[in-house]
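Below is a structure I'd like to ask you about.
A single protein chain has been omitted; all remaining protein chains appear in their positions.
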Amino acid sequence: MSDIDLNLQIWRQKKSDSPGAFETYALDKISTEMSFLEMLDVLNEKLTKQGLDPVAFDHDCREGICGMCGTVVNGVAHGPEKEVTLCQLHMRNFKDGDTLVIEPFRSRAFPIRKDLLIDRSAFDRIIQSGGYVSVNTGGTPDGNAIPIPAQTAELAMDAAACIGCGACVASCPNGAAMLFTSAKVSQLCLLPQGQTERKQRALDMVATMDKEGFGNCTNERECEAVCPKSISIRNIARLNREYLMAALSEG
Amino acid sequence: MELNAHIPAGPLSEKWDNHKFNSKLVNPANRRKFKIIIVGTGLAGASASATLAEQGYQVQTFCIQDSPRRAHSIAAQGGINAAKCYQTDGDSVHRLFYDTIKGGDFRSREANVYRLAQVSNSIIDQCVAQGVPFAREYGGTMANRSFGGAQVSRTFYARGQTGQQLLLGAYSALSRQIHAGRVTMYNRREMMEIVLVDGKARGIITRNIITGEIEKYSADMVLLATGGYGNAYFLSTNAMASNVTAAWRAHKKGAGFANPSFVQIHPTCIPVHGDYQSKLTLMSESLRNDGRVWVPKDVNDKRHPRDIPDAARDYYLENKYPSFGNLVPRDVASRNAKEQCDLGKGVGSTKLAVYLDFADAIKRDGQETILKKYGNLFQMYEKITDSSPLQEPMMIYPAVHYTMGGLWVDYNLMTTIPGLFALGECNFSDHGANRLGASALMQGLADGYFVISTSVANYLGTNSLKAVSTDDVAFKEARQEVENRISKLLKNSSDGPTGKVTVDEIHKEVGKLLWDNCGMARNKQGLEAALAKLPALKDKFWNSVYIPGDMKEINQSLERAGRVADFLEFAEIMVRDALAREESCGCHLREESQTEENEAKRDDANFSHVSVWEHKGEGVEPVMHKEQLVFENVTPSQRSYK
Partner (left out) sequence: MWPIKFISSSIGKKIIMAVSGLLLILFLCTHALGNAAIFVSSHAFQTYANALHSLPVVVLLFGLGLLVILLFHIGFGINLFLQNRAAGGNRYAINTRVVKNSFASKTMPYTGLLILLFIIIHVFGFNNGPADMEVSQLVKEYLSNFFYSLFYIFSFCALALHLSHGFWSMLQTFGINHPRYNNGIAKLTLIVPAFFLVFFGAIALYFMSGLGASY
């Protein structure tokens, strides 16, 4: 355990339509045991006590599962450590005297609301257009009536682990949302429950994804590299296949 | 305040069926005429929104996060209970009912708990149909794991992310209804006030977190699914935005608050490591299936845990409770950890931790098997602490996790305000004085998917509600109240921060006060002292809190301030409740009431009741009412996990 001094450059923007700029802040004696968000808390307490506006940033569960937090740190979504969200990133990943450039997740489809806080409702609209099995409450068969091989359940779970944080979009050179969309399409196309609506789902979700203003996938693999839940681009391959088959028969 | 639980007549196992038959219905064609407001999109809120919209009601759903998918149910790790008895190990609806009642130390209502056990099986079927990727056996059938407080294996799970998968299932069902236009979703809204018209809940006032706008919404009934109040302690495993505001606003408008002192302290959390710490991280209770809890026998044993031989270790849970061992209920495990640390046997730099050791399990089952079960938990632990549980034992310590107390509801889940219902952790109904692991998910989904629709139809079918719009004077008044309160919060801030306190400083202060005096062990003296300190703390907050920015913009300090203001008021009934309950039960250990072996000693003659608090106005002492608990099917006994 030790303390480090940091130089922060943080994107500050008052509102969606106002211009933004970087501001520089010095932070001393940050414990390396702190999480990144706790470091921002310390900064905000300091700014508040100086009568300045604290930095707005999204966060909630602070244990890496809600998908609410996330900024780009020195050009990398969720910062330098692999397979963690920003809230799980600890300051032991940084050295004394480091400069951290902190920017919001940027995408045409994710408008900035304030500082580091963005609007990811485009993701919700992608799910709304087909990311479900259309069953009403009640009248469903016994859980064991739908046998699912353990390997299939595991593959579906690999895809279902997505937390919808948007790091894939933020890190994609094209701002594409393929990893997010493919994770949900994969989960449901692997499971027997998802077969009935399989084709329409792929068509509708991709159509919404395109409409929301995300870019096109060019297989750069950055999304997979920064994904805190290690969602594989194998899911993207699966989505491509699903979409092709669907487009040829039902599109 | 009249407390009629409306428990249906008939034998326990027929009550729910009788109730469904006797409840009024709303014709499918008429349902679209009714508007329902649902606040919160956790398991209870999302499942209720989806179900009611599917049935044809017009639903308006509100959540505080940027997406309904982020509600804190998502963080539940271990699993969800159901009485499927897929393992043929003697489970049944009655056993799940009995385990839950007993786990809650006989402080919950028989009829509610029985219904919970009854619908538990349908929840699993529902979630499977939605495509929730539950763990499977190699033959394709569903896998189960064991959990604390039960001797059967009835917990269904999806790796260590069961809450996430169940929530995403409910979220997908909700998304489908949003797409169909039957649910109008309002993200990033904080509920600020409940609006009553003619004594009935008819709407809410919200603050739009993005624009700062104070908005009015009207409906025929209001459902609160706003979770628990664990963040009153500042440090808890709850998400940062979890708060008591919605429930507290309802309370101040006339909803009784039941058992506010019943707070579950979860035994397996990562210990506190610094005063900058913002939250505590839970490690799933399922770890206790394979992990062994121990401390060094000798207080002065400074050796590395690996160098301490078995003979010098005290596996205190296994020694003390041979039949349940490491799988005793949460309250028992937490209390014993505290006891060991109080004896000076705690480990780590703060001496406030005990070991949870996987070495034997790894030796027995192999590293691969253990990693398959707990891999993501181990990874999470290592990310936070920089130490691998494969190499050395985990260090754990109890932390505030779940609140069994909540808004008082009857069998229909209706509060003492007509038309206002509370679902999930927000109500008090099913867990008594202690919740068993993997039962929170079960209750949230039971309330939302399978219970509330009967209540909704019955309420709408038995009440003739006049048309109400947001132009009604009650809405204007409620909005004015909200705006006044926000102005009052901001009143100290015009002349800068000098000499002021920040929101977090006060929050930490009240949190510590509660943790020290109304935490794992409570006594009269400490509680009275805390009660005496609260008014001054409240004054300090209102007179010197500094909040930067203004209300018509994104202002996260202001959001927190509003919540802390309510925690400060709420803390008072929490302490009062703990003080009034002069017995120990479940999570609530009054040091004055212990058995000779330092176990919680209940006093059924005097305290077999739900304590329900009524707000009597600002500055007026709240009044406690009692709902007597009647046990016709189980005999309350001293819980023993030996």
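Note that the chains take the letters A and B in the order they are written out, and that residue 1 is the start of every chain.
One rule holds in what follows: a residue touches a chain if its C-beta (ideal position, glycine included) is under 8 Å from a C-beta of that chain, and two chains touch if they have at least 3 such contacts.
Quantities reported herein were computed from a predicted structural model and do not represent experimental measurements.
Student: Taking the complete complex into account, which shown chains does the hidden chain touch?
Tutor: Its contacts among the visible chains are A.
Student: Looking at A:G143, A:G175, A:G194 or A:P228, which makes contact with the chain not pictured?
Tutor: Going through A:G143, A:G175, A:G194 or A:P228 one by one, A:G175 is the residue touching the chain not shown.
Student: Touching the missing chain, which residues of chain A?
Tutor: Residues 9, 22, 72, 74-76, 101, 103, 106-109, 171-176, 178, 206-207, 209-210, 213-222, 225-226, 233-234, 236-244, 247, 251 of chain A touch the chain absent from view.
Note that in this section only the chains that are shown with their structure count from here on.
Student: Indicate the whole-number Å distance between the mean C-alpha point of chain A and the mean C-alpha point of chain B.
Tutor: Comparing mean C-alpha positions, chain B is 27 Å from chain A.
Student: Tell me, which parts of chain A touch chain B in their complex?
Tutor: Those residues of chain A that touch chain B are 14-15, 31, 33-35, 37-38, 41-42, 45, 47-54, 56, 58-68, 81, 83-84, 88, 90, 92, 113-114, 117, 119-121, 123-124, 127-129, 131-138, 140-144, 146-150, 152-153, 156-157, 160-161, 163-164, 187-188, 191, 193-194.
Student: Note which residues of chain B are touching chain A in the complex, please.
Tutor: Per the stated touch rule, the residues are 47, 50-51, 54, 65-70, 72, 74-75, 84, 86, 122, 124-143, 156, 158-159, 161, 163-165, 168, 171-173, 175-176, 178-179, 185, 187, 210, 237, 239-241, 273-274, 276-279, 281-282, 379-380, 383-384, 386, 449-450, 453, 496-497, 502, 504, 546, 548-549, 553-554, 556-557.
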